[in-house]
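Accompanying notes for the structure given below.
Left out: one protein chain. Kept in place: all the others.
This part shows subunit A:
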Amino acid sequence: MYTQQVGLCKQIVREHYGPIVEAVVAVLAREGRLSLRQLVPRAKQTPRNVRQALAVLIQHGIVTHAMSKEGSLMVTYYSVCLKNILRLQRAGLYLALVEERMGSEGLAVFRTIMASGVSTIGNVCEVLGVAEMGKAAKLKFNAVVAKLVRDRYIIAVNTVDTITKADRIMQAEVSEVEKLTIPPTAKELLAIRRKILEREEEEYQSSNVVGIKRRASADISADHLSKLHMGADGRAVAFSSHGTGEQNGHSHANGEQQQVDSVDDKQFFRAYFDRLDVFLRNQQVVNYFTDKYNAGAGALLKAILRVTEQHTRTCRVKLSETVSSTQIFQHVSPDAPLVDAIDTSKDMFHQKYDASGNPVVEPSSKELSRERRSEIIFALLEVIHTDSSGIVAKVDERGTGQYRVNFERAAITLRERCVDALVHEKFGSVHARLLRVLRDKQKLDEKVVAQATMLPIAACRERLHDLALAGVIDTIEIPRSADRNPSRMFYLWYINSDKQMRSAMRFVYQAMSNVIERGAKEASARALLVAKTRRQDVIADPSLLTDGERKELQNLARIKQRLAVASVRLDSMLLVVYDTDPHSADLQLLQ
């Protein structure tokens, strides 16, 4: 936990939930686990306000609770999860991602669930007015809801979900230990803890999704087939002829007895952000390959990652499932720009001519023949898996080959890229060059660094110390003699990854905090004008605003948009630096 992180979280909570909730979060972030009795005097709020604030925070998954026995009493302790507060700042990215994959209906459902924290599909239907929709719109809505649940964009809520994870794990451990007749050894205890964590993974990977009820419908005859409609994903969706309270989802049209998915109306759901972080991280990997090579390589990576997405639960997964090149070929989008992606001719300078002597022009990507398409894809795969980053690795050489994505390597590559951009922005190109040299050569003396970067020794020393002050690089001492005399030591400069990431995170948190503060400052400078726009007479008749006032409001809207875009870019950096770091998995374990 960093000071800048806590400051940022307080600002985010104040923006979304108001000053009362902010006061409660500030105390929990500063002091840690507290009971209600301890929280009230520290938050300087009335007991009723504190209870309401805690209810709001639990509803949105920001605070968890756990019972603890103190003497003869059972006391409830509350803990705050800063990671879920930071996710509020990523709302725009999540909503855009859902809109791209699920359409406007999916966006409406997801946004409603996200805004209310926890909600049933029945409540969502009430809010969105599904009952007034037409038949076709209702079917489409039902299909989208089933897809959101099946693909785990939204996940069913259990009563244990709001209990602090550390307490849950401890209780599970205690119950496992109680089953043993003798106290466990250290190895047995480790095995128990691993088993508890694996159980959670198994529940996720099981094919039974909580909230989806699969029932076998009657054989579909020709009459029934006419009632099948096309769902949002292009597959057939069965029309419900049953009573209210049940919604039909996706059906597998195989002509025989069909399995029809339905979503439980009374089950509570919440947005599953870990899964969405995986999609955003994959998008960053695609962007990396697009920038490094071309759009065709990016499209190929996108296909590979789409195949592996089903089994990738969170960003902590280090290796993906193996994917065959046939699967990749099937998942590449038909309009992927493959034509100019790679030159597969033996002589790259040779220009093909037709019989009349005109140069041969390649057809567009959609018009490519199957053979030509597979030729390009296999050539691109060869280039991608030999990339220096090591993100895509070829696992099996048999047949057309099996590939696997190394997410750990992807996280390291993305982080390095992010830090290079930060250093370049903050210090300049010379400092960025120094950093790249140190990354390539590992540990170097300052004289060698000066030679490698072609800088005078004094300038090199000054810049190295700038980077060391910022926490980007560090020194390691190598003594020449046994007495470790400082004047006779070698000081080598190197990159300490953990320290570098921590300083990068602090920088990003501070920058995001500055953006929010700037937005508040700009809004407060025009507070009277904004208050005027909220008056009922002005809402009814906008001509009451003068030209100058309208211009100022447009200026404010433009400033807000620029700040929001800056916030989105910074949050993308935070996703790369923090959420995708496999080493932070241990820190995230208890969150």
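To be clear about the criterion, contacts are C-beta pairs under 8 Å (C-beta built on N, C-alpha and C of every residue); 3 or more make two chains touch, one makes a residue touch a chain; residues count from 1.
Keep this in mind: contacts and distances are computed from a predicted model.
When the unshown chain is looked up in UniProt, the name that turns up among "Vacuolar cation/proton exchanger", "DNA-directed RNA polymerase III subunit", "UTP4 small subunit processome component" or "C2 domain-containing protein 5 isoform X12" is "DNA-directed RNA polymerase III subunit". Set against the missing chain, the residues A:26, A:43, A:56 or A:492 yield one that touches it, A:56. Across the entire complex, the residue among A:96, A:137, A:174 or A:190 in touch with the chain not shown is A:96. Residue in contact with the omitted chain (choice from A:6, A:21 or A:573): A:21.
For subunit A, the residues touching the chain absent from view are 15-21, 36, 48-49, 51-56, 58-60, 65, 67, 76, 91-93, 95-96, 99, 111, 114-120, 123, 157, 159, 161-162, 268, 531-532, 534-538, 560-562, 564-569.
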